[in-house]
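The other protein chains are all here in position, but one chain of the complex has been omitted.
As written, the chains take the letters A, B, C and D, and residue 1 is the first residue of each chain.
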Amino acid sequence: MLRFLLTRLAGAVVVLAIVAVLVFALTRLASGDPVALLLGDQATTADIAQARIQYGLDKPLPTQFVLWVGELLQGNLGQSLFLQRPVSQALLERAEPTLFLALFAVGIAALIGIPAGMSAAIWRGSAADQAVSGVAMLGASIPSFWLGLILIQFFAVRLGWFPASGYGDPSASFGERLQHLLLPALVLGLLNSALIIRFTRASMLDILGEDYVRTARAKGLPERVIMVKHVLRNALVPIVTVLGLTLALMIGGTVVTETVFNLPGVGNLVVRAVLRRDYPVIQGTLLVIAAIYVFINLGVDFIYTLVDPRIRLEGK
Amino acid sequence: MTSATLASENLLEIRNLKKYFGKGSHPVRAVDDVSFDIRKGETLGLVGESGSGKSTIGRLLTRLVDPTGGAMSYQAQGSDAPPQDLAQLSQSQFRPLRSKVQIIFQDPYASLNPRMRIREVLAEALDTHGLAKGAARKPRIEQLLQQVGLRPEHAERFPHEFSGGQRQRIGIARALAVEPQFIVADEPLSALDVSIQAQVVNLLGELKEQLGLTLLFISHDLDVVEYLCDRVVVLYLGRVMEIAPTQALYASPQHPYTRALLAAAPIPDPAQRRVVPLLQGDLPSPANPPSGCVFRTRCPLAEERCASADMQLREVQPGHWHACWRNDL
Amino acid sequence: MRASLLSRWRAAMPVARRLFGRKIVLAAALVLLLVTGVAVLYPLLSDADPGAIEIGQRLHAPSLEHWAGTDELGRDVMLRIVHGARYSLLIGVVTAAGAVLFGTLMGMLAGFFRRLDAPLMRVVDAMMSFPDILLGIALVSILGVSLWNVMLALVIVYTPRVARVVRATTLVLRELLFVDAARALGVRTPKILCKHILPNLMSPILVQVTFIFAYAILAEAGLSFLGVGVPPDIPTWGTMIAGSLDYADRAFWTIFCPGLAIVLTALSLQMLGDGVRDLLDPKLRKAA
Amino acid sequence: MNPIASASPRLEVQGLSTSFATEAGRIQSVADVSFAIRPGETLALVGESGSGKSVTSLTLMGLHAKTSHAQVEGQAWFVRRDGRRVNLLDLPESEKRALRGNELGMIFQEPMTSLNPVLTIGEQIAESVRLHLKLDRKAAHAHAQRMLELVEIPAAAQRVNEYPHQLSGGMRQRVMIALAMACNPTLLIADEPTTALDVTIQAQILALMGRLQKETGMSMLFVTHNLGVVAQYADAVAVMYAGRIVESAPVHDLFARPAHPYTRGLLACLPGVARRRASPVLPGRRPQLVAIPGQVSSPFAPPPGCAFAPRCTHRREACDARMPMLDAGGDRRVRCIGFTEELAA
Partner (left out) sequence: ELPKGGAANLAMVGEPQGLDPMVSTADLVGTIMQHVYEPLYTFDANWNVAPMLAEGMPVVSKDGLSYSFTIRKGVKLHNGRDLNADDVVASLQRWMELSPRGKSVAKEVESLSAKGPLGVELKLKNPYAPLLAQLALPSGMAAIMAKESIAPQLKDFIGTGPYKFKERRPDQFTVLTRFDGYSARKEAPSGYAGRREAVLDELRFVPVPNANTRVEGSLSGQFQYADLLPVEAIGRIEKGAPAVVPIVTKNFGFPYIVFNTKEGVLTSQPLRRAVQTAVGQGELMAAGFGDNRFFVVEPNFFPKGTPYYAATGSNVYNTRNPQAAKEAAAKAGYNGQPIRIMASRQYEFHYNMALVMSEQLKKAGFKTDLQVVDWATLVQRRNDPKLWDVYFTHSGLFPEPMLSPPQLGDDAPGWWDSAAKKSSLKAFNQETDSGKRGALWGTVQQTVYDEVPFIEVGKFNGLSARSAKLEGYTPAIWPFFWNTGLAK
């Protein structure tokens, strides 16, 4: 088990190294000038050139990369050009809405997706199965921003049930903030439940077709026990995987939703950073998002080892 | 034991052949120090339980896997050229020899590309070695199909339009297409129904006779081996336990393992019910084989000395070799 | 091992009949056919300019004259949807084709040659640790906002996805006996890849094509919405929604109708993909 | 006559048919299957792949795939421990469940996949024991360990807490047997229990099953395609072809005087049998095996008459007209026009 986790960890480190190179290349190849933006419409070419030197943007790219990696290794993600603060601080400030939104949405997605996927698999081929599968496919075909805009139009603008956007006042209570998250979480949750439905259904079907389920039936166990103890328990591993991945993807994938709902989260940060060419922020955020993905994957692997004795007892 | 030239009757001399899978301190010793000869024109049976290394030997001979050690000297039939060590050849050096050495696989469903018509399957074999080009192509394919008991119009079909037995015939035709001298048949029957097995056994027998082939017949069905083979090699855990002419082996097996194996095979005759002397326990792991004689952990006759000394094959009768201390069986 | 007669029979049945035997798959195919047909033919038959600005006709509600109303510059929304179909389909086709081309190459190499596996797949892992849309944003902001750059970015985004699927399938195929049989015959490796591996990858690749086609249409819309997609003067369904965003409350149709086109097309593609997937060998499906 | 033969059957199957709806129409997987098994008796069900052996046994257990819209006809009278005679095909699901794993045990072909990988083998046995014998957790665990000892698993006390992947194939099949036998069933259905195993392991498992059967007096339906195994272990044999029983007989009679052309062909194509039958073999010149030509017809296009007719060397016109009846002569029942005529003569 330890060996399994160690190899995974080593793999994760390699992946992160590649990610770092990719991230730097991605951001620095972009056109667009953060400095000109920063100085405003009245700034002249000379002003801009001078400011570039101040921000170290005049150095050749390899030098910039080495400097950046050096800082990274010390745990320093750099200083935002635009926000006048360390990237890590900017990220921490945005973490809350994104984290809650992602958790909230994954919760909704799981709450819809797992039971729906399970029932579709159990009553395979039935009308209910087809309906669930159809809805899942529909969910995967709707652009999230479009659904968001439409829900805003109806539930926020016309009906006024939810706040249309934002994350509440600086002084808003936690409850009020959650209220702001409800509609975006619903959008994300609904759409992502599609993936979970499909996945749950597929893994349930795989497992329902396994010989040991037949064995369990041959023992005369009630169907309910079979489903929970034998099927779900085994399906849990892939389901946990997909939940983990959904969570990981959502942390960065809330980009569009956060923009639609004007939530001050990480996704929003990154989009704005791209529009502002705030390189340190783009680099830092992309890196952190990829790292979260990699580490959630690692966590999922760890859960694997807990659930599946074949891995847990490996090498014993 | 390596010889500069092969004994005249031998097509292949296999010496100390080894194949270890995996690295580290405990590689899987799939084939460990195996030596035997294959004579020209004979059918040699290779028997043993699952995991004993039968397929691995077959794949080593056709260089589908590269050996870890040992030699496989090959002297082409009807040629005066010096023998070649198949183990030393690189893949590209071996390529021309592939028309001489062919293999038939166990699973008739997986061994044919589902996207290729039978004609294409056979044509690929011919193309690879530049055989039967142009106008000769079509008659050659028809001839091959006929040889294995299929009709010419089958050439345009896809594999899934055939039954298992027919597919196995196609596999045989593909191997025959390059006019080989030597064919490894890796359990060609085990995936087939009994009623079909006989068809394929008969076909193999006929072809061998007609074409003067040398056959390495891998099987775990002792009855078929007895029926089809001239000599038999018994494997256990990647090592040779016994080599003998078929009749001698079935009449008087010398190694305790061979005896156990023969005794365990159920005889299809209710009049001959027997209480079998059972082997205890399971096969040890090939990654961690027992010291000394690898069979000793299950051997009903095991003694202390079995654990220490390395067992070598001994010739007890002319052509009858086995790897056990005892001569009293 | 022993395939039942049933599965033998199923393999023999004409693919098309089994694929379109299901009503829903047939319906999806028809919708796609309609969308493609209109997209290709209409602009040939009519010279109405989707960019024609009629400031006087701003934001008219759907009517007989303007089936889907007009937008903030008085352009006919339906006409733009029809023309947009061309771009959206083009983006889908090019992205799917490109991703499949490179992904298949990468996946096949990684799957077939053990030595290439680890390095190639680590790069794939790294690329896949970014959410699609994020990678898309980053790439488009590098490449610049243009139709071709969006396609290029989406190809890069989806290549790893294909590579993974293809690699997994190749790993399975590589172990199949017919590959060994070809090697035993002396068939050279490039030929084995082309004749034995590639044709058997077609089914999973076909599934990927339809899905990536759908994802590409969705992703383009998302990128355009964020302002890092196709230039707004090209009427894709995504740019149409993005362009009319500020008028959503007054002129709902300006965002609703193009969105509906996206949903309908993506849904049809995914249903078709699902139908194709259902036809697949279950072993390969697991690998995918 | 032996005492078994005289007892009334524990299981009597009459006219069992199972069909499945598929995309191409109904498949008649099992048609008009009748047989009886007496207490302590072993009936072997042999036949080619796809002949309906597994479907027959699964239908009896009530485990046939229900998603394929299975249609089941016929009766299967089973004498319960308390002496009641019930029709297995007709029981409400809850009663069937009460029988399964309790009075009806089943062993499957694939020992590697038939056990749940995430549960200890002890738990998998104990689960069934708790359900049917109403034992508490501790007692059930102890019972599971006893069962492992019974099937000769060394170090049972330790093994009981291990997971399936830690056991070899042979050991897992022993666990499957322990599982099936845990509640002391009166009928054991074994679907090719040794096909996946090596001969030496097969011998162990068969010996074990024979011993257990002797000790408990249970009846056994033994599905196999290995005629050697049939000859060694069965009391009676039923040969299936294309979903139907074509011949059933006591094992000695069947091997000595096979009546149906298919059975005859089956025996003739065994090298071992061929060798024994053939007069002294000349080295180098082997007798041809007598192969059955052709292959099984597709279940979607069954021939109108006898299903074996297309491959039969004794085929006549009448064979193509209709499916012959399963006619009885003594202990033996054969589905062949030739046999019927012989009987009549």
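The criterion applied here is as follows: contacts are C-beta pairs under 8 Å (C-beta built on N, C-alpha and C of every residue); 3 or more make two chains touch, one makes a residue touch a chain.
Note that the structure is predicted; figures quoted are calculated from it, not measured.
The absent chain, not drawn in this view, touches the displayed chains A, C throughout the complex. Checked against the full complex, the one of C:Pro43, C:Pro62, C:Pro199 or C:Pro232 touching the unshown chain is C:Pro232.
Touch with the chain that is not drawn comes from one residue among A:Ala25, A:Ala128, A:Ala156 or A:Leu182, which is A:Ala156.
Listed residues C:Leu79, C:Ile217 or C:Ala248: the one in touch with the omitted chain is C:Ala248. Screening A:Phe100, A:Tyr167, A:Phe199 or A:Tyr212 for touch with the missing chain picks out A:Tyr167. If you put the hidden chain back, the residue from A:Pro34, A:Pro143 or A:Gly244 that touches it is A:Pro34.
Listed for chain A, the residues touching the missing chain in the whole complex are 31-34, 36-48, 54, 80, 82-85, 90, 93-94, 152, 156-157, 160, 163-167, 169-171, 259, 262, 264, 268-269, 272, 275-277. Taking the whole complex into account, chain C touches the unshown chain at residues 51, 53, 55, 58-59, 72-73, 141, 144-145, 227-228, 231-233, 245-250.
Assume only the chains that are shown with their structure count from here on.
With centres defined as mean CA coordinates, chain D is found 53 Å away from chain A.
If you average the Cα atoms of chain A and of chain B, the two centres end up 54 Å apart. Multi-chain contact residues of chain B, defined as those touching 2 or more other chains: 163. Residues of chain D in contact with two or more other chains: 49, 296. For chain B in complex with chain C, the touching residues are 59, 62, 64, 95-96, 98-99, 102-103, 105-107, 109-116, 124-125, 128-129, 160-161, 163-164, 171, 174, 178, 191. Put simply, chain D touches chain A in their complex at residues 61, 63, 67, 96-102, 105-106, 108, 110, 113-119, 124, 127-128, 131-132, 163, 165-166, 176, 179-180.
Against chain B, in their complex, chain C makes its touches with residues 1-3, 8, 11-12, 176-178, 180-187, 195-196, 199-200, 202.
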